[in-house]
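Yeah, one chain of the complex is gone here, protein chain that is, but the others are all in their spots.
For chain A:
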Amino acid sequence: MQAFTRHIHPGWLIIAPLMLMVIALYLGPILNILWLSVTDPEPGLSNYAKLAESDALIRIVWTTVRICIITTMFSVTLGYSIAYAMVHCHQRQKNYMLTLLLVSFWISILVRTFSWLMLLGRKGLVNGTLENIGLIAEPIAFMRNELGVLIGMVHYMIPYAVLPLLVSMQSLDTRVMDASRNLGASSTQTFWRIYLPLTLPGLVASTLLVFILSLGFYVTPAVLGGGKVLMVAEYISVQLLVTLKWGTAAMLAAIMLTGVLAMLWIMSRFMKLSTVFGGAAR
């Protein structure tokens, strides 16, 4: 025991059970998925070959990536404006805004998705009103298409986009902006040359968070896409539960996981990830 503790910090002993649990319950299943993707139904890379062969699969992956990119762009842009407004308004208004943000954050995704259907569906509030006042003859197709999926996803993602940005903006030293003005910079110059670069870590964190979460969207495309917009997560669940092609499902999951890790790696080349996730900037 003596010799053992001499080499290993005793702190490790305390966290060892937890670490073993994480490995067993988290890394284990992930490795199992990776293993399944190269062994089911037969050993080899046949599951991955499908990616190149099957037009349907390629379309699903492409749809997913496209929707996630658009969702991320809109959520982060809107989130940046919201976070900016929250940081720069009075404390009272800020508290109201934060409450509203958190309320929408806490409401179940299912409830929020169906609310959009009631609001923007063919017989929804908006189309109904527009028809009644005679502005349109036919209902506008907001829902059951890609637009519907995007509206639902952007709405769901905005709180996730706002929170990292809020942290990053709040920790800024406002005197730096005063200094920029004092040195003769216009508001636009101050924004592009000082404010944006200094909130960049928050912007990157927010973009990563929204994009990664968007990749796994399941309920919103299923409900608001009306079966026309098939994304990877829904396809995986179909493979698992309906067609029982676990190998294909595992392959797609592995691709998504690799994609996320690759993104994190690329980002880490440009900036310290610890800064992005709230560590001290240096």
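As a working rule, a residue touches a chain if its C-beta (ideal position, glycine included) is under 8 Å from a C-beta of that chain, and two chains touch if they have at least 3 such contacts; residues count from 1.
Quick note on the criterion: contacts and distances are computed from a predicted model.
The chain that is not shown carries the UniProt protein name "Spermidine/putrescine import ATP-binding protein PotA", picked from "Cysteine desulfurase", "Spermidine/putrescine import ATP-binding protein PotA", "Lactate utilization protein A" or "Cytochrome B oxidoreductase".
Set against the missing chain, the residues A:S46, A:S115 or A:Q189 yield one that touches it, A:Q189.
Taking the complete complex into account, A:V176 is the one of A:A85, A:M118, A:I136 or A:V176 that touches the chain left out. Chain A meets the missing chain through residues 173, 175-176, 178-186, 189, 193-194, 197-198, 281-282.
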